[in-house]
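The complex appears here minus one protein chain, its other protein chains still in place.
Right, chain A next:
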Amino acid sequence: MRKNTLLAAALVAAATLTLSACGSGDDGKKPVAEVSVESGSSDKAATVLDKPFTKPDLVLTDTHGKKYDLVEQTKGRPTLIYFGYTHCPDVCPLTMSNIAVAKKQLPKAEQDKLRVVFVTTDPERDTPSALASWLKAQDPDFIGLTGDFSTIQAGARQLGISIEPPTKDKNGKVVSMHGTQVVAFSPKTDAGYVLYGEDATVDDYTKDLPKLIKGETP
């Protein structure tokens, strides 16, 4: 958390500097948006939470059409949870693929321990079979859950993830929302103690998964 504060301070400083540079006779050659925001992203991808999240008490339907009790069925397992939808071309498949590729680099025994749960934010279109065919391309062992939107929304909210129900735009196209982070739950405490943003890469997950599997802090 301290890093975040420092980053904010650095950014404010950067902005101030740029402003004064512009004010004192700008020659118009300088690019407008040259803010070195990216300098902060060499930080670790993982955000370790001071106050871990309790695992949401979600009972939904899995890709086999069976009841899935998240708390019960992931108890004592290292678990990654992400909220997204399959009609999502950009961030959702990237996030799941990053985790899938990183997972394959673990020893088999560790792969078997890990639970990766994709909860749809678009349950109307993401039926168990739609989820199954989408997830199969990423990793056949990934768990896909669907169910009542308000149940899913409430579960997401418990993890600080805000999602709105899908809406239709002017052209009648359905617009859904995905979460912007993956939450990692410890096998020791079953608490959600680490967050990954959507800019976390395969390398980030590859580096951190062995620790997450043991419930250690990455």
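The rule is simple: a contact is a pair of C-beta atoms (placed from the backbone, for glycine too) under 8 Å apart; a residue touches a chain by one contact, two chains touch by 3 or more; residues count from 1.
Going forward, contacts and distances are computed from a predicted model.
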Hidden chain of the complex, named as in its UniProt record, picked from "Copper chaperone PCu(A)C", "Succinate dehydrogenase iron-sulfur subunit", "RNA polymerase sigma factor" or "ABC transporter permease": "Copper chaperone PCu(A)C"
Residue in contact with the excluded chain [from A:105, A:133 or A:150]: A:133
Of A:63, A:120 or A:180, the residue in touch with the unshown chain: A:180
Hidden partner chain, residues of chain A it touches: 1, 4-5, 7-9, 11-12, 14-15, 18-19, 22-23, 26, 28-35, 37-38, 41-42, 45, 47, 49-51, 86-91, 93-94, 96-98, 101, 133-135, 137-138, 159-164, 169, 171, 173, 175-181, 195, 197-204
